[in-house]
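Heads up: the structure comes next, in structure tokens.
For this view, one protein chain was removed and the others were kept in their places.
After this line comes chain A, so read on.
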Amino acid sequence: MSPQLAGLLQLIALIAALALAYRPLGDYMAKVYSSEKHYAPEKWIYKVIGANPAAEMRWPAYLRGVLAFSAVSVLFLYLMQRVQGSLPGSLGFSSIDPDQAFNTAASFVANTNWQSYYGEQAMGHVVQTGGLAVQNFLSAAVGMAVAVALVRGFARSRTGELGNFWADLVRGTVRILIPISVIGAIVLVACGVIQNFSGIHQVGQFTGGTQEWNGGAVASQEAIKELGTNGGGYFNANSAHPFENPNPLSNLFEIFLILLIPFALTRTFGRMVGSLKQGYAILGTMAVIWIGFVALMMWTEFAHRGPAFEIAGGAMEGKETRFGIAGSSLFAVSTTLTSTGAVNSFHSSYTGFGGGITMLGMQLGEIAPGGVGSGLYGMLIMAIIAVFIAGLMVGRTPEYLGKKIGTRQIKFAACYILVTPALVLGFTAVAMALPTPSDSMTNSGAHGFSEILYAYTSGANNNGSAFAGLNADTQWFNSTIGIAMLLGRFLPMVFVLALAGSLAEQKPVPETAGTLRTDKPLYAGLLVGTILIITGLTYFPALALGPLAEGLAS
């Protein structure tokens, strides 16, 4: 069997597995966020928090919950790293410097998991398991909560109420993320991922002597790292490290975990707004983009254009033998079209076009299918933009899901889509104009520029993967990428929740013959076009200087 055919079959197997999980998981999540029942452990948690889970919140209150919880999380994670040197169970590792600790805290709370540190030699058990992995759960649960609040905005009328943030946070964590993670972690251990609390120990070697290894709760972190579209590796090599991703089965399983919730949330959306077809239109849009990107990536990586790859006879630099080109390409596209940023192969050593595809995936706003929660709300913002454009074409007030898209709504949507491009292009321009940031580059020319463009694209879009030749552990990059991650995560959330509030207050508009049918393939096509054109116009000049220049030259 050719590697190309094997790649196609892996893609089909993945789609089949996702399709099987789609209905039960999507319906289950809709039930979780709609149920009025509280389980005993949840009641205990609410009591500790001091929150009444049945109390409805309007959007400002919901937003205050999101921001307060996240601010406390950043501070807590920062302090934890700052005192690591004195914490027991830290393998004797020292405390993290202030700029790096800020960067890492911002990164994990913002669901980005950009890492300017080297996992295996910087973070001990307590910070990894009790700090970083905890935010893998909680930042994901916050993203899902905000998405559900927006969906409620569409589903509800004549109220401003969006649900209770604490209830959504707790339920997302204990009813969705933890159960799937437990199963996922055990599957991963069965594949060979390590799960222990060993200290640093010597392992005998073939030719004599020993190697030093640290143990770790890797499988439990790996499962939620993928499931919560987080991406922060236990080891520096992330999911390329054999202890994180030991064989082709664990590889496909990790890709499955990455895509599982983001795709299934479109079913949850359809359920909650009372029209499964609306969910399918969003699902179709996401799937078309994801499959298209996979096809492009496989084509360019198998074609292996580029001087070094042509001499070597294949683009295997930075890729593992057990995954090959196909298993690596599938992972690379899935991780950059979601907000994951885990890597099983190193994007900097992809072909020029391959690197461009990973960047473009993030620049689309990570909405196909996107991060847990953030993918759905990002896509719904684009859906609003698309009905607005369609409305302009026929001269009608646009509507979506029975809600009028008026001036106020379109302003929120427009602000949303301006945030990340402003951060990415602004910071990249400043970094290129200053004398010192470019000292961090490993490669020169177009690829060197790409390293910096990639870093801010990844940070502001909360992805976390890197063209890792860039030495990002400098005060400049730690600070600016940290700021980009926080603004790129929480400013859009402000606009999403404000939009949700304004939608929930409206009364529904009756559907007429003139209403644009947003549950049809024609509309999904319009949505794909809108996404590509808006992103294309925004990022094309920057992409032309980096990956396109590199790809066309080879």
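A few remarks follow.
One rule holds in what follows: contacts are C-beta pairs under 8 Å (C-beta built on N, C-alpha and C of every residue); 3 or more make two chains touch, one makes a residue touch a chain; residues count from 1.
Assume contacts and distances are computed from a predicted model.
According to its UniProt record, the chain left out of view corresponds to "Potassium-transporting ATPase KdpC subunit" among "Potassium-transporting ATPase KdpC subunit", "Simple sugar transport system permease protein", "Solute:sodium symporter small subunit" or "3-isopropylmalate dehydratase".
Checked against the full complex, the candidates A:225, A:241 or A:403 give a single residue touching the omitted chain, namely A:241. Note on the undisplayed chain: of the listed residues A:98, A:318, A:406 or A:525, the one touching it is A:318.
When the omitted chain is restored, the residue from A:174, A:276 or A:532 that touches it is A:174. From the options A:34, A:195 or A:438, the residue with contact to the unseen chain in the full assembly is A:195.
Mapped onto chain A, the footprint of the missing chain covers residues 1, 3, 5-6, 9-10, 13, 45, 48-51, 64-65, 68-73, 76, 92-94, 117-118, 120-122, 129-131, 133-134, 137-138, 166, 169-170, 173-174, 178, 181-182, 185-186, 189-198, 200, 203-207, 211-215, 217, 219-221, 224, 235-237, 240-243, 246-249, 251-252, 304-309, 311-324, 326-328, 343-346, 348-349, 351-352, 355, 442-443, 445, 447, 467-469, 550, 553-554.
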